[in-house]
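In this view, the complex is presented without one of its protein chains, the others remaining in place.
Entry: chain A
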Amino acid sequence: MRHGKYRFIVSFLAVPLGLYVLFVVSPNVQALIYSFTDWSGYSDEINFVGLDNYARLLADETFWIALRNNAVLLVVLPVVTIALGLLFAYLINVGGARRGVVATGLRGSKFYSAVFFFPYLLSVAIIAILWRQAYSPRGGPVPKTMAAVGVDPPTDGLLGSPETALWAVIGVAVWHAVGFYVVLFTAGLAAIPRDVFEAAALDGANRFTVFFRITLPLLWDNVQVAFVYLGIIALDFFAIVNIMTPHPEAISNSTEVVAHYLYTRAFSGDINPQYGYASAIGVALFFLTLTLAAVMFRVTRREQVELG
């Protein structure tokens, strides 16, 4: 029986594991191998160069800028998105102030949750194009609005100026992602018994106190998950950058991110393809992601709170 059980398990695991090794593990290993070569990617000329690519990487200013931008994203994107997501979810579900009713949503909260979620339904490519138009210095609604409220938009456009480009791109990413986290936190809030909020109201807590002393601690598990998701998005961030600012080098690399830099080294037609070097960037990104994941799980680990 025991023997039969293992055969049964193996028969189920073999196929997916094989596919995983073939399509996920082996390319990673290949990339590691190529990172020690000077292969261009398109010729059959390939020479082992040892750690040359990595030495070059350490001295590559653009790579460090890209890394710094990823670091900014890694902090700003999760913090802003989670803060907004929590705020909206709280207001929609329990933060309302109807007379004599505790723990209810704002008026029209159903409508708001639909509105917040809507951007998440669109593909990133569509959103990036949409916002490129919105940011356009030639009649885009965002610069127009800025001018209307007395803030001069940069003449080269929000995406064309090194000072604003990264923030403009982050704004789009937040706008896109926040709806999902509103839904995530709404589900988390729904799991908290209503009478806990009522008890807090009777204990004299105002909305501010309820949020920081009750809601946030009880949603901590969800916040943790959100941090991991958004961290992954921040480390990648290829799509929006590639569509909204296809040439970051034109704006002092202010929106360059590691994934996009890797892509331009390997595939952009503007320079000679450097597959070996791109692989080295990829390997660096792989280890950075791994480190970050380990750090995040350590930092956010906390005693689980059981509801009910």
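Rule of thumb we're sticking to: contacts are C-beta pairs under 8 Å (C-beta built on N, C-alpha and C of every residue); 3 or more make two chains touch, one makes a residue touch a chain; residues count from 1.
Here is the rule we use: contacts and distances are computed from a predicted model.
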- Just by its UniProt name, which of "Sn-glycerol-3-phosphate ABC transporter ATP-binding protein UgpC", "Cytochrome P450", "Sigma-70 family RNA polymerase sigma factor" or "Secreted protein" is the chain not shown in this complex? "Sn-glycerol-3-phosphate ABC transporter ATP-binding protein UgpC"
- Item | Among A:Ile214, A:Leu230, A:Ile243 or A:Val258, the residue in touch with the chain that has been omitted | A:Ile214
- Note on the structure: In the whole complex, of A:Val49, A:Val76 or A:Val196, the residue touching the missing chain would be A:Val196
- chain A residues that touch the omitted chain in the full complex: 98-102, 193, 195-196, 198-206, 209, 213-214, 217-218, 220, 305-308
